[in-house]
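Left out: one protein chain. Kept in place: all the others.
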Amino acid sequence: MTKHSGNLFTRLRAACAADWQAYTGHEFVRALGDGSLPEPAFRYYLGQDYLFLIHFARAYGLAVYKADALDDMRAAAASLSAILDVEMDLHVKFCAGWGLDESTMAALPEDAATTAYTRYVLEAGQAGDLLDLHTALAPCIVGYAEIGATLAASGRLTGNPYREWIEMYAGADYQHVAQEEIETIERLGARRGGDARFDNLARTFGMATRLEADFWQMGLDAG
Amino acid sequence: MTKHSGNLFTRLRAACAADWQAYTGHEFVRALGDGSLPEPAFRYYLGQDYLFLIHFARAYGLAVYKADALDDMRAAAASLSAILDVEMDLHVKFCAGWGLDESTMAALPEDAATTAYTRYVLEAGQAGDLLDLHTALAPCIVGYAEIGATLAASGRLTGNPYREWIEMYAGADYQHVAQEEIETIERLGARRGGDARFDNLARTFGMATRLEADFWQMGLDAG
Amino acid sequence: MTKHSGNLFTRLRAACAADWQAYTGHEFVRALGDGSLPEPAFRYYLGQDYLFLIHFARAYGLAVYKADALDDMRAAAASLSAILDVEMDLHVKFCAGWGLDESTMAALPEDAATTAYTRYVLEAGQAGDLLDLHTALAPCIVGYAEIGATLAASGRLTGNPYREWIEMYAGADYQHVAQEEIETIERLGARRGGDARFDNLARTFGMATRLEADFWQMGLDAG
Partner (left out) sequence: MTKHSGNLFTRLRAACAADWQAYTGHEFVRALGDGSLPEPAFRYYLGQDYLFLIHFARAYGLAVYKADALDDMRAAAASLSAILDVEMDLHVKFCAGWGLDESTMAALPEDAATTAYTRYVLEAGQAGDLLDLHTALAPCIVGYAEIGATLAASGRLTGNPYREWIEMYAGADYQHVAQEEIETIERLGARRGGDARFDNLARTFGMATRLEADFWQMGLDAG
């Protein structure tokens, strides 16, 4: 994940470099990496992440609807299946290991940070087109891959209670998902005027990045 | 398919009985049943049905987005996968048997009847809620099951060039899909005020039914 | 209306020149111009145009929602007010002169050509962004201005029962509306990658243009 083939994505990330750094290098992330994150912070984050995943799946449903090419539809539908049929189960099993069962998480009050981030993404997608939607989704998908790769490379994994989480996002499967998202951004950018829309897209990308940082902060505040 | 367990669906169908009869008993359908449908009519229909399927899949993407319960999301995502990963392939293979290859169909000019029906359903779904969307989708899904069952029971199958088509929609798999759609309508109707919204829903259901009849007529006119 | 300042609009129109000609030079239009259009054709058209106007107003509501700049919101809201508060009343008064009262028109069955056109525009707008929406709206707005100007210049106005209709669209007010729509297309095109998205936009523009021609044909068929 050290190099991105994608040009538009790279430019978007560079346009909000400070926000990107505040997100991917957040204190929550650092504390995951050295294992010092208080367990309540992690558990609070996990519960909200469950609620997040539901809206994330909805975003891929929206991406299927918004597509005007069969390959985009199939790609979005595959991501949707991956979330609903695989990731969600993994998340639920992972959370069970931390003592959180699914019905408890489903009944959690939604934190304002969760609301802000999920609804921002979905609404940007409804108001705009498929490129706007993916631009709002990308910081999450690609950012987690960067975080996973960085922590796996430089974090303290031995004895780290969050090792499994780190390895999940550092793993080849997830890195591949992120790479595909970058390629989607490039493909849609080429087809739908990404360069000419850059300022607008960078605003969306930066906003989603800041809302991701808020999501970490929410976890930290609960610790 | 002779009895519907569903009460809301039954009432919707009854509220547009003449339109429902004009759709399920259309001359195109009758001619499929006795094998007298001119081949060009069928081939034109098949090509437009390919274009229709793409928007039908988009409607299920929209249904995932519009869902506010995980079971509704999973049901819609399963239907979406069934369309994109199974039905579409079946349709393409079936059409190949009639000399229509996928790239040809993908490049067909969209008939106004196809536009009217597909965009009506999608737009009713965007303007309204998940119940509005399913109410617009139901005439297609359930109507084809009724047509298939009726033709299989009373049509002339031996030597009928359209036998495979009839048996596909008469088959247990498709009948099950239609039964599930009826159950979806009932479940959403109970949750989202189906009875109180009946007049409005009946208008949507009737409109979609008439647009389905127009779709048959489009095929017939091409014969 | 002989020259368009707008470059993107001009290119869109040129990309579907034959369809544009079939729409703006339709037999219905020609017969409006020399007064030979059968009255039942015109009255049928007027009734469906009333239903059309309602969805047209909805499209401007959608344009307000889809805007990401205050000037775009204000422009769309002004158009919306113009439709709901002025045009609709003018249309109703005009129709009254042809013996059609509003409650009768509101209760008319919607023609499939009306459904196809209105829902295509709205759905293209929901699936895409504000530029997609305006690209779908432009053939109607600008085409009527071209038709009005052409018929006023070359048609037979004296004794023509459709003179008032022609002069309405040929008039400075409506020509100004059309000019503003062209400017909106240019402004949004510049901001949202119009050139890079040209093929896609041209597909939408061409489709809307053909659906407009179908709308004339619907009137003619009713004559």
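Chains here go by letter, A, B and C, matching the order in which they are written, and residues are numbered from 1 within each.
By our rule, a contact is a pair of C-beta atoms (placed from the backbone, for glycine too) under 8 Å apart; a residue touches a chain by one contact, two chains touch by 3 or more.
What you see is a predicted model, and the numbers here were worked out from it, not measured in a lab.
The hidden chain makes contact, of the residues C:Leu8, C:Ala31 or C:Ala76, with C:Ala76.
Listed residues B:Asp34, B:Asp49, B:Glu102 or B:Asp129: the one in touch with the omitted chain is B:Asp129.
Within chain B, the residues in touch with the undisplayed chain are 65-66, 68, 126-129, 132, 190-197, 200. The omitted chain makes contact with chain A at the following residues, 58, 110, 112-113, 115-116, 119-120, 122-123, 126-127, 207, 210-211, 214.
The omitted chain makes contact with chain C at the following residues, 54, 57-67, 70, 73-74, 76-77, 80-81, 84-85, 106, 122.
One rule holds for everything that comes next: only the chains that are shown with their structure count from here on.
Chain A and chain C have Cα centroids lying 43 Å from one another. Averaged C-alpha coordinates give centres for chain A and chain B that are 36 Å from one another.
The centroid of the Cα atoms in chain B and the matching centroid in chain C are 31 Å apart. Residue positions of chain C touching 2 or more other chains, listed in rising order: 126-127.
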